[in-house]
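Please find one structure pasted underneath; my questions will follow.
Yeah, one chain of the complex is gone here, protein chain that is, but the others are all in their spots.
Going in written order, the chains are labelled A, B and C, and every chain counts its residues from 1.
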Amino acid sequence: MTKTSVAVLGATGMVGQRFVQLLANHPYFEIEAFTASKQSVGKCYKEAAKWYLHPPMPEEVKDMEVQPTEEKAVEGAEIVFSALPSNVAKKVEPVMAKAGHLVASNASSYRMESDVPLLIPEVNPEHLALLYEQHDRRGWEGSIVTNPNCTTIILVLALKPLFDDFGIERLFVSTMQALSGAGYGGVKSMEIQDNLIPYIGKEEWKTENETLKILGEFKNGEILPAKIEISSSCHRVPVLDGHTEAVFLELGKETSLEEVSESLAKFKAKPQELKLPTAPEQPIIVETDANKPQPRSARFAGSVEGMAVAVGRIRKDPILKNGIRFVVSGNNAIRGAAGASVLNAELMKSEGLLK
Amino acid sequence: MTKTSVAVLGATGMVGQRFVQLLANHPYFEIEAFTASKQSVGKCYKEAAKWYLHPPMPEEVKDMEVQPTEEKAVEGAEIVFSALPSNVAKKVEPVMAKAGHLVASNASSYRMESDVPLLIPEVNPEHLALLYEQHDRRGWEGSIVTNPNCTTIILVLALKPLFDDFGIERLFVSTMQALSGAGYGGVKSMEIQDNLIPYIGKEEWKTENETLKILGEFKNGEILPAKIEISSSCHRVPVLDGHTEAVFLELGKETSLEEVSESLAKFKAKPQELKLPTAPEQPIIVETDANKPQPRSARFAGSVEGMAVAVGRIRKDPILKNGIRFVVSGNNAIRGAAGASVLNAELMKSEGLLK
Amino acid sequence: MTKTSVAVLGATGMVGQRFVQLLANHPYFEIEAFTASKQSVGKCYKEAAKWYLHPPMPEEVKDMEVQPTEEKAVEGAEIVFSALPSNVAKKVEPVMAKAGHLVASNASSYRMESDVPLLIPEVNPEHLALLYEQHDRRGWEGSIVTNPNCTTIILVLALKPLFDDFGIERLFVSTMQALSGAGYGGVKSMEIQDNLIPYIGKEEWKTENETLKILGEFKNGEILPAKIEISSSCHRVPVLDGHTEAVFLELGKETSLEEVSESLAKFKAKPQELKLPTAPEQPIIVETDANKPQPRSARFAGSVEGMAVAVGRIRKDPILKNGIRFVVSGNNAIRGAAGASVLNAELMKSEGLLK
Partner (left out) sequence: MTKTSVAVLGATGMVGQRFVQLLANHPYFEIEAFTASKQSVGKCYKEAAKWYLHPPMPEEVKDMEVQPTEEKAVEGAEIVFSALPSNVAKKVEPVMAKAGHLVASNASSYRMESDVPLLIPEVNPEHLALLYEQHDRRGWEGSIVTNPNCTTIILVLALKPLFDDFGIERLFVSTMQALSGAGYGGVKSMEIQDNLIPYIGKEEWKTENETLKILGEFKNGEILPAKIEISSSCHRVPVLDGHTEAVFLELGKETSLEEVSESLAKFKAKPQELKLPTAPEQPIIVETDANKPQPRSARFAGSVEGMAVAVGRIRKDPILKNGIRFVVSGNNAIRGAAGASVLNAELMKSEGLLK
């Protein structure tokens, strides 16, 4: 397979670094360019990026020069992975798409546009058909494909098999989210040390609305949102990586906890069939230890580290009809961000949707 | 007012220390004796107790000798405050009650007994009438009065005005609980550093069941549990003091967020009327900053430090009928434990229920 | 005593808030004005300052309007307390001094000027005589008096009685400094969570050089630096408040650990004699528990909370001649910053050095 050349927009931030980590030595992709904001342009990557991750920065990217976030800088790249802040993404991504690039974006700017796929390859690969609408309507040479917000991905991945097997009527979700979800400088140590913050801007709106689109049905060129009721409450806790979510869920029909557990554990989907490089063998790990899932271990869940989510504490809910409760935890920066975009691109490559 | 002499059972642990802190220089009470487990007996308090609190150990208790947890050791005390572990409390508390002491207990052992008041003075002072039943049935000279579990108290205090003003049909609560709730040695640093634990033994059962008793109606010598549906999910986070709870609540009738907020903010009850020494002027502080309540500040809430709870993020719930969501945070060790027992005893003293 | 009217420059930051906390209801001083940077000007204090401290913001300052950091804004204030960043202080403080104000500054800009007192009232009150030099040389109506860097103050306070009683030849100090020392936004949570940072810009230079000036002798209008050799290594750890320092110290003559301990414990100086309001009864608390001092309790040390330092682990050093080792911990934001400046001003008021 010839490698597809790719670029990373916003490559020095935390999601950008995760992109670099996942794309270095990728079997399908070859990094051709990095872009970042003005103060980094012209520097080599090892000087521009304060590397936060383990393992250390891949050798082969250290001396690549950081480019300005402009189309000219990435013109040789078929795919541009976008880790841009949403206000920048809003302007830059359409320019890139118009110029013929596939924009695989982690930004929120275009997620809810009716002709933009909001994709989780295990959940709604058929939504890629929206690209025909996008092409017709926008007239772009390229296109934009987005992945959901980190909290949403981790939630929806755990919901999908239950949605398919039993139906979902409504759910309440209360989150305990990691620091890295706010970006490297997002949460000050003085704010969160020995503390928690019970608010994350726009997060509740995103989880409630993105979920309906992802689980929606593609029909006649559009997505009909899923008929599920969702209420969420989002909170930041002093944990480096790994969002944890407590879910109260009303299923569409009666079932046992064993069936729920089995539905989650046996779940596999297109990325697993296609053996996509970033797809974990099992997207959902079911924990039986009552103290699990915990973010310090769940952040590594999966045969591809951080690409699976861990679900535990599956139990009956005493209020909801056919109700269950569980806790899910997953790596917000990998499965919830960069890994999600990379998997989207792998699916498209594998399906022949790249040039 | 003559001071009532009191003793503290289990005085060296964390809740025991909070008792000592609140009872030293108390206008109603005078500490006469401390008890603790075998390895502390015979030592003076300053040697036996590894003082965890700020401010430092009160001077007047430093040289008091720690006694064994036996009736003889506390025979001069009219009230014995119990910070005993529940398995010890189960055996010791009835002995104390039989011998004529009022046992003001923070232990869970007798909370759900049908003739034992599970008391929050602002919420159900009329439940003290159960003591007549207790006396009749048990034939004890003294009696046992309990306070609820820490998580329950913080929750129910926030529920009470809404229950009175609008009715409550059902609620989901997801907690983020402090380390001190597990006792000084309860959570190892290796377990919780950069992590959270999504399980606390028996906590969900307690919050779901104690709440119904507390909000229940006293009628014909018994408590009819409140007709509310509750589902809870309890989690430990790396915070020293202060339990935080995200609540999804269905009210009994339609109302506005302003009315909810006002109901909470204006709430005062018997302890405030009676100006009990440990009663905060306002039991509920309503926060308007979107980032609040946070446990690092909420742990000090109230004109009596740590005796009020802080409520914030009051917003509509998109699913529940007449639904609202909010977050409440309060000091689990003061309002949720020792302060709760002390306030119970103050109420009884003020109501003339002590000898 | 008539209250002296004062202003706080840079009142919204963390040291600024500590000034406000210490000056509200102060027996000598009355806050007349606050200044802050452009984005806060015109707002009332409760809107401009994100209050980080416990107890909550004093009622009387909530509605005071924040002024620009200009002389005109503080013209009615005899003393201006400066919590300005050093680059701003460098320009603003001389303007204020020239216009007749006493500038009691926590900034580093003028600390090492030969005619500016670098003052710790318990250590070198006689250095105030430098003000005559300052007046002669600069021709200002007012003057600048500074307090040392937080790490230096905590160190030198512990050194002073040993310096007087035994002499000090040389010392090595290795610090573990709190987050608040870097200001509210100074350390990102992603940097320090489950980590430490072994570098603090300019801190080693400050501790090594300020110490010599403070312990120096005032003679013929100048300070002759103390003849002590100092080497320091400074590190940031995940602790909210309280700098802790491990000291290896060569004394000028042989002594016993008991004498060292007694020298520290009995130390009292001018602020204690004068009973200055912010002076702790004992500036140094000697800990006998092998596990102490710890910053979580040492941050409250002293009869005036946070104004004493705690010293423990006093033991022989196996290398140094007449060598001892100890650990000292104190509140960097109170004794190490705002409280230091306030105590300086109290001393000057008490000594009749204010107009």
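List of remarks:
The rule is short, and it goes like this: a residue touches a chain if its C-beta (ideal position, glycine included) is under 8 Å from a C-beta of that chain, and two chains touch if they have at least 3 such contacts.
Note that the structure is predicted; figures quoted are calculated from it, not measured.
Only one residue in the set C:F172, C:F267 or C:F300 touches the chain that does not appear here, and it is C:F172. Screening B:E78, B:D165 or B:D194 for touch with the missing chain picks out B:D194.
Annotation: of C:S86, C:Q294 or C:N322, C:Q294 touches the absent chain (contact as defined above). Residues of chain B in touch with the missing chain: 14, 52, 179-180, 184-194, 238-240. Residues 54-56, 193-194, 297, 300 of chain A touch the missing chain (whole complex, contact as defined above). For chain C, the residues touching the absent chain in the complete assembly are 170, 172, 174, 176, 194-199, 208, 229-231, 233, 235, 237-240, 244, 246, 248, 290-296, 312-313, 317-320, 323, 325, 327, 329.
Keep this in mind: only the chains that are shown with their structure count from here on.
Rounded to a multiple of 5, the Cα-based rotation taking chain A onto chain B is 180 degrees. Chain centres here are Cα means. That of chain A falls 48 Å from that of chain C.
Among the residues of chain A, those touching two or more other chains are numbered 194, 238-240.
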